[in-house]
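The structure that follows is given in the form of structure tokens.
Removed: one protein chain of the complex. Kept in place: all other protein chains.
What follows is subunit A.
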Amino acid sequence: MSTVPLQVVTPDRVVLDMDIQMLSLRGGGGELGILPRHTPLATTVKPGVIKVKLAEGEDFLAVSEGFLQVMPDRITLLVESAEVGSFIDMDRVSLAKERAEKRLAEHADDVQTERAKAALQRANYRTEAHELSLKHGEVIKHRIEGKENIR
């Protein structure tokens, strides 16, 4: 099956750079499935869990909102944060979740609740990505660890 290089880029670093067979995510206009040789497309990306299909199987990333640029020969995903499911620190997620829940219970004003809700949503996406990643055999982790020159 043909592949296309996918780059997941955040302001801090390039999170993922590898050849994939298919990418599924939620775009500004709805669910999107991108295959190689897709027509040029630019869209907003909604926060959530994205699915990446590699030759060895599927893996999942939790992403914040951002942008997707698709060219027939490459895909670039620009997001403020992105984490491969396997690499998500679940201790930190549950801490963040507790904090958000506590804030939701305490605060009544709109700004704080909005923030807490968003934080809770993020924690849930990260949990989901982590679990899905483990369930599907941590494909990206194995691919990365297979290479010598990765930190």
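Keep in mind that, in the parts below, contacts are C-beta pairs under 8 Å (C-beta built on N, C-alpha and C of every residue); 3 or more make two chains touch, one makes a residue touch a chain; residues count from 1.
The rule is short, and it goes like this: contacts and distances are computed from a predicted model.
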item	value
Among "Large ribosomal subunit protein bL17", "ATP synthase gamma chain", "Penicillin-binding protein" or "Aspartyl/glutamyl-tRNA(Asn/Gln) amidotransferase subunit C", UniProt-listed name of the chain not shown	"ATP synthase gamma chain"
Which residue of A:12, A:91 or A:109 touches the chain not shown here	A:12
For subunit A, residues in touch with the removed chain	7, 9-14, 27-29, 32, 39-44, 66-67, 69, 71, 76, 78, 80-81
